[in-house]
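The complex appears here minus one protein chain, its other protein chains still in place.
Order as written gives the chain letters A and B; numbering starts at 1 within each chain.
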Amino acid sequence: MPKTLNRRDFIRISSLGLGGLAAANPIFDWLSGSVMANESLQETIKRIPTYCEVCFWKCAGWAHLNEKGDIWKLTGNDNDPHCNGRFCPRGTGGVGMYYDDDRLKTPLIRTEVNGKQTYREASWNEAFDYIAKKMKKIADEHGPECIALFSHGSGGKHFGRMIKAFGSPNITAPSYAQCRGPREVGFFATFGEGIGSPERVDIRDTDCLVLIGSHIGENMHNGQVQEMSDAIDKGATIITVDPRFSTAASKSKHWLPIKPSTDMALLLSWIHVIINKEWYDKKYVDKYTFGFDELKEHVKSFTPEWAYGITTIKPNVIRKTAKEMANAAPSVIIHPGRHVTWYGDDTQRLRAVAILNALLGSWGRRGGFYNPEKKKIAKLDLPKFPKPKKTWRDAFPGQFKLAGLALASGICDATIPTVKRDCSFKGWIVNGTNLISTLPNQANTIEAIQNLDLMVVIDTMPMEITGYADVVLPECTYLERYDNLRVSGHREPTIALRAPAAEPKYDSKPAWWMAKELSNRLGLQDYFPFETEEEELDWQLKKVGLSLEEMKKIGLKKFDRQYDDLYPLEGLPDYEFNTNTGKIELYSTSMEDEGYDPLPNYTAHEEPPTDFYRLIYGRAPMHTFSRTANNPNLTDLMDENKVWVNPKVAKEWGLKNNQEVWLENQDGVVTSFPIKVRVTERIRWDSVYMIHGFGHTDKRLSRAYGRGASDAELITKSNIDPVMGGTGMRVNFVTFLTEAPTKGAA
Amino acid sequence: MIEEIIVSGRMNPEIDPYLHVWGWEIPFYLFIGGLVAGILFFSALYTIRGKENEYPSAVKIAPMFTPILLGLGLSALLLDLSHKLYFWQLYTNIRWESPMSWGAWTLMIIYPLTIVWSALWVKDVFPKWNWRYQWLEETIETIRQYKRQMAWILMVLSIILGMYTGILLSAFNARPFWNTAILGPLFLTSGLSAGAALIMLLSKTTKEKHLFARIDLMLIGTELFLIIHLFMGLLAGTQVHIEAAKLFLGGEFTNSFWIFVVFGGLIFPATLEILELRKIKIPHYISAILVLFGSLALRFIVVDAGQASRWLY
Partner (left out) sequence: MRYAMAIDTKKCVGCSDCVVACQVENNVPIGHCRDWVIEATSGTYPDLSMEFRTERCNHCTDAPCVRCCPTEASHIVDGGIVLVDANECIGCKACIESCPYDARYIHPEGHVDKCTFCIHRVEKGENPACVSVCPTKCMYFGDTDDPNSEISQLLRKRKWKTLIPEAGTKPNIYYLT
């Protein structure tokens, strides 16, 4: 029996016999361009439906096979409202994910050889037996609740079923507490409904789009980018609030170059102006909202002059932009953003955004927020899940009471034992999330991992997180597998199918199969009643009058809406909101009940000390987080990130374009790798900017290793949102090291 | 004015971030072309003027090198082709608009002529030479009777060849530094000067040496004049031409050009030649080698700089 390894050394041996890089591997030739180069053009012989997994917009499309039966290209499905037949660059470049020769190839189990930890290749049976045994042991000793599932992406549903059947409710994704959690909570508190994904924003039809930090165009969430373009065509006014001259800012009529961390002051002052000048939608506010008078009283002192001192946005600009919004109302969107965990008071900031939208009457109106509809599909006929005795919430008594979902950061923190906790987490199953570069405070994440009895990582690539696992399970890419039907809500309900366009490469397998096999070993076979995923899908599709065979031909099925309520508040009908008062709560009773400010307040955030700059980060259109950093097609477009520095700052430090520097944060943490400087007017002088997802430390990523620097390394500090536990990550400050640091440098 | 231009998604080798599709082969080829043109020009000139025996190095000896030189030049050209196995396509087409094409054809015609032309002088240079085949001997003798006519042809062809080495570049509107009518005459002059220098190296008589030193001096003077005009022309041009000139006036080619070409390849050897003509003892090969080297350097620098100069947009 393999002995328990208590300390997990990060394994990054590049020479692991990972199935070997066969010299006759066609991908080698493909990468170097010699195969087919002179061959005449390819043709689509067959196309297989899929939906994209390069990000979570989940565009439906097609994998085209060429004459050789190889995957050639990926294109969007014309009928899909997520993409309208056009993938984004990452989706188009998704082929690179399949062809990447650095992929995980076989199951791996951590062992010790001569005192050194390493992985050995294992068979699937060995790996499953190993995991099942450990899981049972943890369940016996601590309870099944002490195993958590971290998951981002399709496989989460399959492992989720398994872990719920096992008896743990602790399923979490970084897309909540590190991403859109505050938005969902803030909007829920106001309208009794969240925003969801894809965002229910009617950008296509809007007359005025206000983007607060939301950097659509770099944030390449497809439908929104497309609709923003439609809005530009139609002549809609775009207002962008961003300390950086973002792509969206360059398309905007008004760009408000705000001092970072002060958005709340701007929002409150907009509310002030709109109420004071009586530019709000009186009928709508009278009919639907609760707490208007309290709000009016509350914002009395938040004048544009007051906000100017905080935000550096001139009072007349604040008034002018407020007027623009009012003129367009109700066809106006103060966009709620998506990655909103910035400064720790994010739920409150998103409350302010929600209030502003409510005042302008955009919720439920054309050009504002529409009402999405999902196609209901039959639930599988499964035995009841056992009732868990405890949840992650028990680790945080009295805290984060409005968190609607489990906190990835919370479970991570709760894994580190304290005297008070009766069970810290003992097992993690990590599917499709690179927690090392996703959660704030890497040292904390690694400490938590050291306290585990079992860590299983299911991934497609040898990302950092896999280096800490006890068992690594190689999933095949989305192009090689079935997955659950896509049923996300939109203007019209749709169902989309993902079918495999190729056999899984190497010894990789789909998550569904892994979850079923593991469940079998855990005695949970009843939860996976079907022999194959195809049968399961076919059963589900038949329930809505379709079949797998038909869906393979069309890929996507659009349905009519059940009710004609796309804009339910058009014409001001009677309407009951899912809040305590049944109204849109400008004044939030649920927040008040839990002891939080019922109306948003401005709090000043810490400023960078001398010689330090606020670290802000974002997206590049051709990459998704860290997951695309090794994709041959996409690294071809951008293979490293740079640190954006204002020319004034560059001059002060004597920095030149493309000069390599190391960044050191307020806690003395230095980036593992140097990063090139990009001297640009597009960034403020009090901040530096970088694209998230670079600076990979795992050598097995041959194209990504050591390229650029990782923002995640520098985010050692986060401000926790008291309302829902979101981790505000823009509270770190960095300075430049122009010489290689003496120790810790790569 | 645009402050920041970011080009993303492209990194074509040898094109980004700086154009450098033409490495050493093309400038070497152009140098050889010019040198051969120079040699043939003087050989033809003094044949026409009936001075074969007065200036044997120029008329008879130097041309012996031309087939070998051309062989080297053409090899360099072939080496440069990235799709070599298709080189024969050059000779399935005649494209008058393409300097590359008519250059290739000119060489195609000149190459055999240089062989014949050298053959005419073989017996003069190597009196013991035996052609082995009677018919060969006879043919050569027959051609010999037309050497004056042939010299005329060669003179015209050598000027075309010399000009071509410059026009090949100046035809490229896309590269502002090349795109000037002066490049043709400049390269022709430089080629003649290189030819003269080689003849100086080969010649055994002071008379011949001094003649070619004087000729070379004249050519160097012309070259300097053309260079000044080149820059004046560029500086009087549009912003892109000014930018191109700036590559040599403070930019990245300043040192190499002014030190190696203008001073080391023109002014310094010219000074040596003047001193020599004034009977101050200086080994003549120093200036000759410097001129040859300067002429080579000119090609290298002009080819590089042209690729570095571009339209701004």
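Going forward, a contact is a pair of C-beta atoms (placed from the backbone, for glycine too) under 8 Å apart; a residue touches a chain by one contact, two chains touch by 3 or more.
Small disclaimer: the values here were computed from a predicted structure and weren't measured.
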item	value
Absent-chain contact - pick from A:232, A:380 or A:443	A:232
Of B:123, B:229 or B:310, the residue in touch with the unshown chain	B:310
Interface residues of subunit B (partner: the chain not displayed)	1-16, 19, 21-22, 80-84, 86-87, 89-90, 92-93, 95, 97-101, 104, 171-175, 238, 306-307, 310-311, 313
Positions on subunit A contacted by the hidden chain, ascending	31-34, 36-39, 41-42, 72-76, 85-89, 92-93, 95, 217-218, 220, 222, 225-226, 228-230, 232-233, 245, 247, 249-251, 255, 257, 621-622, 632-634, 636-638, 646, 680-685
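Definition applied: only the chains that are shown with their structure count from here on.
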item	value
Whole-Å gap separating subunit A and subunit B, where each centre is the average of the chain's CA atoms	63
Interface residues, subunit A side, partner subunit B - complex	622, 636-638, 680-682
Footprint of subunit A on subunit B - complex, ascending	3-4, 8-9, 11
